[in-house]
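Notes for the one structure printed next.
One protein chain omitted, others in place.
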Amino acid sequence: MSRTHVSCNINGDDVEFLCDAGESLLDALRDEMRLMGAKEGCGTGDCGACSILMDGRLQCSCLIFAPEADGAAIVTVEGIADGDHLHPLQQCFLEGAALQCGVCTPGFLVAAKALLDRNPDPTETEVRYALAGNLCRCTGYDKIIRSVLAAADRMKEEVAG
Amino acid sequence: MAQVHFSSNQRRLTGGVAEIEIEAATVRELMRKLEEMYPGIRAHLDQTSATAVAIDGDIIPDPMYEPVPPDAEVHLITPLAGG
Amino acid sequence: MRYVAPASVAEVVALLAGDPEARVFAGATDLVPQMRAGRPEPSVAIDLKKIPRLTGVSLTDGTWRIGAAAPTADLTGNAALAADLPGLVYAGGLIGSDQIQNRATLGGNLCNASPAADSVPSLVVNDAQAVVAGPGGELTVRVIDIPSGPGRTSLQPGEFVVEFLIDRPLPSTSDAYLRLIPRTEMDIAIVGAAARVSLDGDGNCSSAAIALAAVAPTVVLVPAAAEALVGGPISDDVLATVAAACAEAADPIDDKRGTVAYRRQVAGVLAKRAVLEAAGRAGNGGGR
Partner (left out) sequence: MTITEQRPSYRYVGTRPVRHDGLDKVVGKARYAADLVLPGMLYGHILRSPHAHARIVDIDTSVAEAMPGVRAVITGADFPDLPADDPERNMTRNLMARDKVLYEGHAVAAVAAATRRQARDAAEAIEVTYEVLPHTLDILEAMEPGAPLLHDDILTTGLDSEPSEPSNVANRTCYERGDIEQGFASADVVVEGEFLTKPIHQGYIEPHACVADTGQDGKTVIWCSSQGHFRVRSQTAAMLGWDTSRIKVIPAEIGGGFGGKTTIYLEPLAVELSARAGRPVKMVMSRDEVFRATGPTPGSVIRVKLGATGDGRITAAKAWLAYESGAFPGVWAMLGCMCVVSPYNVENFLIEGFEVVVNKPVNAAYRAPSAPMAAFATDTLVDEIARRLDMDPIDLRLLNCPSAGDQAPYGPKWPLIGLRECLEAIRDSEHYRSAPAAGHGRGVASGFWFNIGEASSATVNLNENGTATVVTGSPDIGGSRASMALMAAEELGIDVHAIQPVVGDTEVVGFTDVTEGSRATFATGMAVVEACRDLKGQLRGRAARMWDCDVEDVEWADGRATHSGGEHEPLALADITAEAGRTGGPLGATASLNARGAGPAFSVQVTDVSVDDETGRVTVERYTTAQDAGTAIHPDYVEGQMQGGVVQGIGWALNEEYIHDADGVMENPGFLDYRIPVASDLPMIETIIVEVPNPNHPYGVRGVGEVGIVPPLPALANAIHDATDARIRELPMSPPRVLAAINSGNGA
């Protein structure tokens, strides 16, 4: 069967790739684009390790058929830093020891960015519910939640300053 | 003299003896002496996975050449696993 | 498998008419896991999300029109809808994570036909209608008539749901939905209960509807519970009758998520609580 041609923008770059119609966007990102940041933890939308933003919406890339991305703007964990300047979430995750094995980290960062983009001043409870679709088995979430709250504070300071 | 303690499983091979004193410089020598005293005990230890020894509380998984300090307390136990 | 993203309802109808193995989808939050679990791929996956009518949420002439392919995040983000139908919007906000809610839809939740679907009891108590398109054109069907069993619907080959129509609630009317899951998020309901309650000027219940999820092969309306409510104040005695009626109406199974006894008991508990929550809002004027 012939492959499907997809044109989209990934992390600011216009790109094109070929995929099978039934292939997930996650597989396309990893196999076709060699963007390995999004991970497959479950393949069924239950763990959030493959989280990306598509047209600004937080989604599990394992549940998206790759052809759906045609014409879309996609942001992966590789695209959330500003060049060499880390996103405050990335910086706070490092400083707050919010990662152990690190395999869930890309998904958490993308999901947390989606949260802070929409709600710059979340409560602890709001952070916990917003990140409920991202599983972490190492940390018990404590340091992740603290780091997201710290990043929110830092981003508010940057805006104010 | 090292004090060697036997678990209740092992006491079947020692005729009920729970504790003996043995002069041995290494675990290998200790095992040789135990086998002389209680024939079949080494096979029993292998069979019950009691292939480690605890010497003064330190559990040593593969102990054959391990020195046995004088007056050491020795237990014949299962090597540990961990996660 | 082929992927197509038609721009009109007519194109979808034509695609479905020409290929019995074709399947419509929007969020694929059920389709992809089912495919991974070994269910055969459709010949054609028809993406409904590029048809504006199917993704819109609007209020016209006192009726809410909710596209069958609108992600539930678009319901929770719609303040006017949430004011009118807080129970339905809350139910939409319970379906999976934020990631899932950016894909999952009322149409998919209904047509996947899980007895545990969170949004269906709320659609039912609000007497939602579904606009169904098919080879014979469009027709309007009550939502409660669509599920026919676990994984089965009354939709005929070639038919699909286009949008839902829900009349704005009358004044002093509100709805609520509660479900029981073991965790706080990410689970399938062990039991769900939706209530819609209208109060009169004296605080007496003037009309009511109660529906349950995950306690029978399909969503269950419990008229006996509604009858117990109507005509008087919502007292503890009435609530006990509601709970008993719901436990009685429940016909659940033992499975990996819960037991018959548990589901019966908790169906009553949640129905009672949902009535109280809906009545509390109705007492404050409802959404109007």
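As written, the chains take the letters A, B and C, and residue 1 is the first residue of each chain.
In this text, a contact is a pair of C-beta atoms (placed from the backbone, for glycine too) under 8 Å apart; a residue touches a chain by one contact, two chains touch by 3 or more.
Model, not experiment: these values are computed from the prediction.
Across the complete structure, the visible chains that the omitted chain touches are A, B, C.
Among C:110, C:123 or C:186, the one in contact with the hidden chain is C:186. Counting the whole complex, the residues of chain B in touch with the unshown chain are 5, 7-9, 12, 47-49, 54, 56-61, 73, 75, 77-83. Counting over the whole complex, chain C has residues 33, 36-37, 180, 182-188, 190, 256-259, 261-262, 265-266, 269-270 touching the chain that is not drawn.
Panel shows chain A; residues 20, 27, 30-31, 34-44, 46-47, 49, 76-78, 81, 86, 90, 93-97, 99-106, 109, 124-125, 127-129, 131-146 of it touch the chain omitted from the view.
In this section, only the chains that are shown with their structure count from here on.
Once the centre of each chain is set as its mean CA position, chain B and chain C turn out to be 68 Å apart.
Against chain A, in their complex, chain C makes its touches with residues 1-3, 5, 27-29, 32-33, 35-36, 41, 45, 47, 49, 71, 73, 96-100, 102-103, 184-186.
Listed in rising order, the residues of chain A touching chain C in the complex are 4, 20-22, 24, 43-46, 48, 51, 57-60, 62-65, 67-68, 111, 114-115, 129-130, 132-134.
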